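So, chain A:
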Amino acid sequence: MIGIYLIVAFVVSTLLFFNRNKILNYLLVGLFVVLQWVFTIYEYRHLNIEELGYFIPDSLAIIFLIVLSIVCIPAFYHSYIYFKHHRDTPRAQAIYYAAMVVLIVALSAAYLSSHIAVTWIFIDLTTLSAAALIYHRRNVRALEGTWKYLFVCSISMALVFIGILFLTLALQEEGLKSLSYHALIEKAPILNTFWLKLAFLFIFTGYTAKAGLIPMYTAGIDAKDKAPSPAGALIGSVLMNVGFFGIYRFYEIISHTSIHNWSNKNYIHIGHPYRIYCNSLYASCEECQTYACLFRSVSYGVGCHRFGFWRNRALCCYPSFGASLAC
Partner candidate 1 sequence: MKVLNLIYIIAASLFFNGIIIRTKSIFSGRMGPGIFQPLKDIWRLFRKGAVYSQTSSFIFQIAPTIYFASVLMAVFVIPFGGQPGLISFKGDFVFFAYVLALGKFFMIISALDTGSSFEGMGASREALYSMLVEPAFFILIGSFALLTGHTSFYEIFSSLHFGSYISYRIGVLAAFVLVIIAMIENSRMPVDDPKTHLELTMIHEVMILDNSGFDLGLILYTSSLKFAMYGAIIANLFLTPGNEWYYSIPIFIGIQIFFAVLIGTIESFMARFRMNHNPEFIFALTTASLLIFLGVLLILGKII
Partner candidate 2 sequence: MTNILLIAFAFTLVYLGMSSRLQGYISILAFQGILLFGVAFIELIEINTINLMFILLETIVFKTIAIPKFLNYIIKRNHITREAEPFLPNFLSVVIITFIILGSFILSNAIHDTHLRKIFFMIALSALFTGLFIIMTRRKIITHVIGFLVIENGVFVLSLAVGNEMPMLVNAGILLDIFVGVLLLGIFANKIGDVLKEQDVEQLRQLKD
């Protein structure tokens, strides 16, 4: 199913890119939403069955996938409202829809993948499609936002890749080769903790660009603001989820090792002060109401991290989505 999904979604996005007809555009987007939901339900019915060697829909992935599918409906709906008010060129609209479809597909695939490098590749893909969305308005400020987003995210993705390489070094030491989450969780207790710590630091730092946490949080701030609001809402909600998702996947591996406590400490010490910082900063600034809304999405996320409930993180993207749209 995932193979069909990827191919059809790719075809839809290509057609959207070249299509200038409005009715065809409605049809294609409708087709994609239906496809997304069929796919979600199908994966829900086939829990924990491996597909194509690199994808396993486990319960974590399914929750995030359902959230994504729910969010994508209002996102598309509001996009139409947005374009009713803003008379953009058909070309810009075509790029917008195509990029949005690619973004959602990349997110779904990143959720479902069972291999750490495949997750990384798809999250990298989200950077590119999100950049196209942010640059939609094509003015100086949008350009600036896009540049910052693209640049910081690229560096962060390189950091994540380095983290994955460190993990590989740890695996090689034990003569292992598989990088799937399943195998990693199984073998985690015997891995060298030094490499695991390094890998954790790099992967955590890298994915914070997506999740909007402290070291690399600067990536997303301008991006959410400068994108058209439906796209901004997507970026502020589900795209931040995927960053958290990447961290969580690795955290799951760590939690089976002796450095679990160490990583917990870092996790909280990095996340918690930041929440206080951004809330106090932006609550005090009248003009920053937009930012305040966006930052709330960050702080909800961090709050949930603290209690370690990923379900909350998945669900809290509704308020942040709503908040972003409202701005």
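Note that contacts are C-beta pairs under 8 Å (C-beta built on N, C-alpha and C of every residue); 3 or more make two chains touch, one makes a residue touch a chain; residues count from 1.
Per the selection procedure, all candidates are chains of the complex that A comes from, given by their letters.
Fair warning: this is a prediction, and the values are worked out from it, not measured in the lab.
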Item checked: Direct contact with chain A in this complex, candidates 1 or 2 -> 2
Note to self: Help me check something: in the complex, which residues belonging to chain A touch candidate 2?
What the structure shows: 117, 120-121, 124-125, 128, 131, 135, 139-141, 143-148, 150-151, 154-155, 157-158, 161-162, 164-165, 168-169, 172-173, 177, 179, 192, 194-195, 221-222, 225-226, 288, 291
